[in-house]
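With one protein chain withheld, the remaining protein chains of the complex are depicted in position.
The first chain written gets the first letter, and so on, giving A, B and C; residue counts start at 1 in each chain.
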Amino acid sequence: MIKAGIIGATGYAGAELVRLLTHHREVELIWYGSRSYCNEKFGEIYRNLFEIVEDVCMDDNLEELAEKADVIFTATPQGYLASVLHDEILSKTKIIDLSADYRIKDVAVYEKWYGISHKSPQYIEEAVYGLCEINREDVKMTRLVANPGCYTTCSILSAYPLVKEGIIDPSTLIIDAKSGTSGAGRGAKTQNLYCEVNENIKAYGVTNHRHTPEIEEQLGLAAGREIVINFTPHLVPMNRGILVTAYASAVKRADGSLPSEKEIRAVYDAYYGKETFVRVLPEGIYPETRWVEGSNYVDLNVKIDERTGRIIMMGALDNLVKGAAGQAVQNMNLMFGFSETEGLQMAPLFP
Amino acid sequence: MIKAGIIGATGYAGAELVRLLTHHREVELIWYGSRSYCNEKFGEIYRNLFEIVEDVCMDDNLEELAEKADVIFTATPQGYLASVLHDEILSKTKIIDLSADYRIKDVAVYEKWYGISHKSPQYIEEAVYGLCEINREDVKMTRLVANPGCYTTCSILSAYPLVKEGIIDPSTLIIDAKSGTSGAGRGAKTQNLYCEVNENIKAYGVTNHRHTPEIEEQLGLAAGREIVINFTPHLVPMNRGILVTAYASAVKRADGSLPSEKEIRAVYDAYYGKETFVRVLPEGIYPETRWVEGSNYVDLNVKIDERTGRIIMMGALDNLVKGAAGQAVQNMNLMFGFSETEGLQMAPLFP
Amino acid sequence: MIKAGIIGATGYAGAELVRLLTHHREVELIWYGSRSYCNEKFGEIYRNLFEIVEDVCMDDNLEELAEKADVIFTATPQGYLASVLHDEILSKTKIIDLSADYRIKDVAVYEKWYGISHKSPQYIEEAVYGLCEINREDVKMTRLVANPGCYTTCSILSAYPLVKEGIIDPSTLIIDAKSGTSGAGRGAKTQNLYCEVNENIKAYGVTNHRHTPEIEEQLGLAAGREIVINFTPHLVPMNRGILVTAYASAVKRADGSLPSEKEIRAVYDAYYGKETFVRVLPEGIYPETRWVEGSNYVDLNVKIDERTGRIIMMGALDNLVKGAAGQAVQNMNLMFGFSETEGLQMAPLFP
Partner (left out) sequence: MIKAGIIGATGYAGAELVRLLTHHREVELIWYGSRSYCNEKFGEIYRNLFEIVEDVCMDDNLEELAEKADVIFTATPQGYLASVLHDEILSKTKIIDLSADYRIKDVAVYEKWYGISHKSPQYIEEAVYGLCEINREDVKMTRLVANPGCYTTCSILSAYPLVKEGIIDPSTLIIDAKSGTSGAGRGAKTQNLYCEVNENIKAYGVTNHRHTPEIEEQLGLAAGREIVINFTPHLVPMNRGILVTAYASAVKRADGSLPSEKEIRAVYDAYYGKETFVRVLPEGIYPETRWVEGSNYVDLNVKIDERTGRIIMMGALDNLVKGAAGQAVQNMNLMFGFSETEGLQMAPLFP
């Protein structure tokens, strides 16, 4: 039984961490950090946990928390952790950061896309990009995990096998992503009001969404060279879920022919066949967000278009679970040697 | 470890039973009965359970199932179980019936409201009305549970303490209920299409909904006399959830005064204070379906209107869990001496 | 062609007024008042009107506007108009107030329920309660209309004929109302975020919603005596629409029998048969908000429950049209002698 604390427990991702850790048999949650709701009972803010969580929210005191907790989750705004992290903290506790602070290895890229200067770049190299299915062994050894973004988790897992195997040309990659509204957070903004989101779909962050360089860096590592891609997120009138539809040209064989669907599917099976949380769907069945809601699963599928020579890669996950809190728990399980699925066994909720 | 089977596993309530039993540590699910999807893999119909449930759907063979299973759940249309049940089956297995066949003790009332003749009224007396919080001890001893309806569970739990204690006049009781659309089932009907339900609210079954006599009978037992009530269900554009808003005149004290809110709240605390799945909310905080979604909880609250002398009782639950499959599992736990909360510990999902 | 101005044009009700007046053949809209968006183009705030309305928002200057406009609509917070209105303004222009300031004749009741002191009670008597179907002749003669609330319009029109004719006992009246979220306005509040409203239904303002005294006063006038009622509003996950389900005991005839459904329906036909905007539905067909969306129609129906002796009255309207802006335009049409339906002929939008 380890002790865990959360800084930023009353955002949607933080509250999802609370929900998951409440079910986790190896963790005692000892700190519900929330600047906004300090001294209020957590279960009166998130009433789904009424009578289940009896604790009171605490301030964001990373130093005090480091004394008490074996692991700290930071579900905080960009720049927060980078501005307060120091060696002593890291010597006492492990950290799983749900913000973007340590996700991007190239600090100049981080600073350009996020528009802030990085206050502790010295920890970037040490931080492990916590996409469990890809960096599992590194996660087990680290004390600092950069938990991936929601869009990036879905995008990378969808395209990774084909990029890694050189089956698609990554310079042709276009990712069209769609997200439920919980991804926008719980801040009171007019644009996220019910009547503004309901009965509507829109693109946003066109050509400049911050998850772009994260995807480029990770898939670039897989490709063995720098890549630039198009990434366009859309806001969908639903609470949870991300769907990625990605397009790239297949690399032709020496004889000028296209790879077969069977071959392509075999690659996915090889990469993900043993992964509990990645489900490669049968041919012709495409991912839908409803089938993963509330769970840590990612559903994937792929199809080649013989006419255009492009491969369409599709993925679906729950942005608050595999796209945030669930993956953070999965990382914790790896870091502490627990069963990787502990606390994450719940089946998706439908309807 | 007991063996369980489901007849009618591919309706929404049946599939929710599968989801819950998949997590249950004392149960092995051995039979996924489905006339419509016979021989198809369950996890390819309900893809939330893809790779989680590998079994194939079987036909509805109650007799064969009785040989193999310790408990059978029937999530079937009205009249099915009554038409096939016989002594031999009940001598071999226990049954939890999610249909209305054995809920109503007065067979004439059943036949009038359901418009069908009851094929095995001899089992009605034996059947225990499985509202666990009220009939817990009887449930433990029976082999046949009539699992309550979704609206009725919410309505009865909301009003029961005040009826039982004589604090409201049950002849003045009016129940205005609102349900998510999963309550309408998975049948392909025009009226339940997305575009017909979305952006809409309507009443239906006005004065003649079938849950009316079930509420009347159960609350009549609590009141110690026959009662008639008004019950009006409404269809709400959401997947899950039932909200009940009930109104009744307070019985005045001998001196003509009204009971105080404090007194009334004390009654709820007395009845439900030790119940895991019933949460009496703090004063001024009213039940909302989002706080119970995906869970077995019922949230309740009550308020007295000094101006009109009426008490407003409110309750919220998830129609597929506490309103159907969750309560069925809770009944099974009682019948087999398992922990009452086994398989039902999951916190509600929000947002 | 008259000139009209709006104070508070960038709330949902104000913007709906703009949409309706844009289609109105007798009105030129000359003033889009908005403190929040002063000097911004209206069509860039409400992009549905992009390239349709080219004007820029102005400050809230009632005095200047009174000089220029034949009619002013105030879609402003409670207390605003009462605090700025004076004789000179009313001598120059007509006012249709969408706030509650002049709706309630008893100033003490207003001050109690709204918790503010009324700054110009001298205009209350003069103000006509602008429920067109009931006060049509008075509206034609006045220079100050108190445009009714959304819940109240639906509630009063649903119950009025039976109260007026003495067919129900108004002291037994219970109104359970359900509203789409646009009724909560466009203010950026956490509780109105998409993820908080979606997949949820809740009661609010239980026993103390401000539309209660407005309904009581108007139905009390119809009854010829003071009445108190229960009114409970609910928030529904949809943009537009109000549904009212009202319950009251039928007054028995001298011989102790109940009025027949046919009789009751005949009363509705007598009251509303000639009303364009009130549609009494056929027997057994109940109001649904989808059938009136975007229009000025109110759909009504009624059913008697022989078992309980109660009558259930149901009504549906679009809260932004007949519940606010549409009724305001209808009042304007009456005040200026235009065709009552001018600008309001659009059929409801479905799906």
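Points to keep in mind about this one:
As a working rule, a contact is a pair of C-beta atoms (placed from the backbone, for glycine too) under 8 Å apart; a residue touches a chain by one contact, two chains touch by 3 or more.
Quick caveat: nothing in here was measured; it's all calculated off a predicted structure.
The residue touching the chain not shown here, chosen from A:Glu28, A:Glu199 or A:Asp269, is A:Glu199. When the full complex is taken into account, the listed residue touching the unshown chain is C:Glu288, out of C:Asp97, C:Glu288 or C:Glu340.
When the missing chain is restored to the complex, the residue among C:Asp101, C:Glu133 or C:Glu199 that touches it is C:Glu199. Among A:Asp176, A:Glu275 or A:Glu342, only A:Asp176 touches the chain left out of the display. Residues of subunit B in touch with the missing chain: 12, 181-182, 186, 188-190, 192-199, 237-239.
For subunit C, the list of residues touching the undisplayed chain reads 12, 15, 19, 22-23, 44, 46-52, 182, 199, 239-240, 279, 281-282, 285, 288, 290-295, 299, 345-351.
Mapped onto subunit A, contacts with the missing chain fall at residues 174, 176, 178, 180, 195-196, 198-204, 206-207, 228-230, 232, 234, 236-241, 243, 245, 247, 286-290, 293, 303, 305, 307-308, 310, 312, 314, 316, 351.
The working rule: only the chains that are shown with their structure count from here on.
Look at the contact of subunit B with subunit C and you find the same residues on each copy: over half of the numbers used there are shared. Chain closest to the overall centre, judged by the mean of its C-alpha atoms against the mean of all protein C-alpha atoms: B.
Chain centres here are Cα averages; for subunit A and subunit C they lie 46 Å apart.
For subunit B, residues that reach two or more other chains under the stated contact definition are 199, 239-240, 288, 290, 293, 351.
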